[in-house]
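Down below is the structure, laid out as structure tokens.
Here the complex is missing a single protein chain, while all its other protein chains stay put.
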Amino acid sequence: MGSETAARRMLEADTASTALGMELVELRVGHAVVRMRLTEQMVNGHGIAHGGYVFMLADTAFACACNSHGPTTVASGAEITFVAPAKEGEELFAVAEERTRYGRNGIYDVTVRRGAIDGPVVAEFRGRSRVVQVNGQ
Amino acid sequence: MGSETAARRMLEADTASTALGMELVELRVGHAVVRMRLTEQMVNGHGIAHGGYVFMLADTAFACACNSHGPTTVASGAEITFVAPAKEGEELFAVAEERTRYGRNGIYDVTVRRGAIDGPVVAEFRGRSRVVQVNGQ
Amino acid sequence: MGSETAARRMLEADTASTALGMELVELRVGHAVVRMRLTEQMVNGHGIAHGGYVFMLADTAFACACNSHGPTTVASGAEITFVAPAKEGEELFAVAEERTRYGRNGIYDVTVRRGAIDGPVVAEFRGRSRVVQVNGQ
Partner (left out) sequence: MGSETAARRMLEADTASTALGMELVELRVGHAVVRMRLTEQMVNGHGIAHGGYVFMLADTAFACACNSHGPTTVASGAEITFVAPAKEGEELFAVAEERTRYGRNGIYDVTVRRGAIDGPVVAEFRGRSRVVQVNGQ
């Protein structure tokens, strides 16, 4: 519970995520849901969301989930597959679930959906995390 | 040459990328370099760049390179590995190179460096592209 | 049910997989479990399983799961993360689950475990599938 608080504080202190209007909807150990509404700045000339903003939302949910254990944990890499486009004004939900942890590493799956937490899939993301040691990584 | 112009116009019309201060430095068929300075909004509480913004820069260079052939081309997915942190105020360069194309698909490698076009590596990105048909994909 | 039979026949006709001793343990639409015992030919000088054979097992479970819908479906790509080593003589289980399908594409997650279907994780695999059209892809 203390570590969940740490993850929550991490997100609140994260100007980048909050400036984009991201909001933490759920947080448990190894699990997080973050939502974000697609604004005009996040879409291209055709009104379609930039892949980069979809990635950023997924990455934020991933960061919350992997930091929910307590120790400071960073992304070492990620893979994203774009499933369907999302449009200006739509609300996106990124649902992050821990898949496995081993040593200082972890794998987290994040599904980004639109309209609702169980809405149509927009993207599938898989992040690789690594716990950072006090004396560097 | 006409298609390079198309890629250039695509980026100029892209409010999201230009709002982040991204600038197209080089553009040839299958190749693009885009630069961006890390502002306060792009870093976390420790002054370290958000992985999402590094991804967005790489993704933009990838989009320029894969659209340099002419036909409208979108990202179907991407993989990124974070190599080293970058800090507020630093300038990042994303260098995109076409690796292979087959059918309507393509693979592009993007290296993000800091300080200079041949500076230390910040991230390695590999994008998968797909040409969009007029009647949908 | 007819399509599950198709996936089962596909595996039985697959000399490569059967020559390695792979056996289909479970098969439902979008789900498959395949097992394989690590023989002397599959390990390196240290008695540790080759990543390639772990990949091959995961890839086979993935193929069964994505062909369980009926239409001929091939792998367009995959990502694997090696979590822990496996040793000569151990039995591996690859559990494949469909994650999402869109158009002619699909994403399948496969976890490879050792000793039992719910044993310790050896690798996490994510495959991208594509339905092949009669007139080519």
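To keep things simple, chains are lettered A, B and C as they appear, and every chain counts its residues starting from 1.
Operating definition for what follows: a contact is a pair of C-beta atoms (placed from the backbone, for glycine too) under 8 Å apart; a residue touches a chain by one contact, two chains touch by 3 or more.
Every value quoted in this text rests on a predicted model; they were computed, and no experiment measured them.
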Listed residues C:Gly30, C:Gly51 or C:Gly119, member touching the removed chain: C:Gly51
Hidden partner chain, touching residue among C:Met42, C:Cys64 or C:Val95: C:Met42
Those residues of subunit C which, in the complete complex, touch the missing chain: 10, 13-17, 19, 40-45, 50-53, 55-56, 59-60, 74-82
Residues of subunit B (touch criterion as defined above) contacting the omitted chain: 79, 81, 83-84, 99-100, 102, 105, 107, 109, 111, 121, 124, 126, 128
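As a working rule, only the chains that are shown with their structure count from here on.
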Label of the chain whose CA centroid is most distant from the centroid of subunit B: C
Intercentroid distance (Cα basis), subunit B paired with subunit A, Å: 21
Chain centre separation in whole Å, for subunit C relative to subunit B (CA means): 34
Residues within subunit C bordering two or more other chains: 79, 128
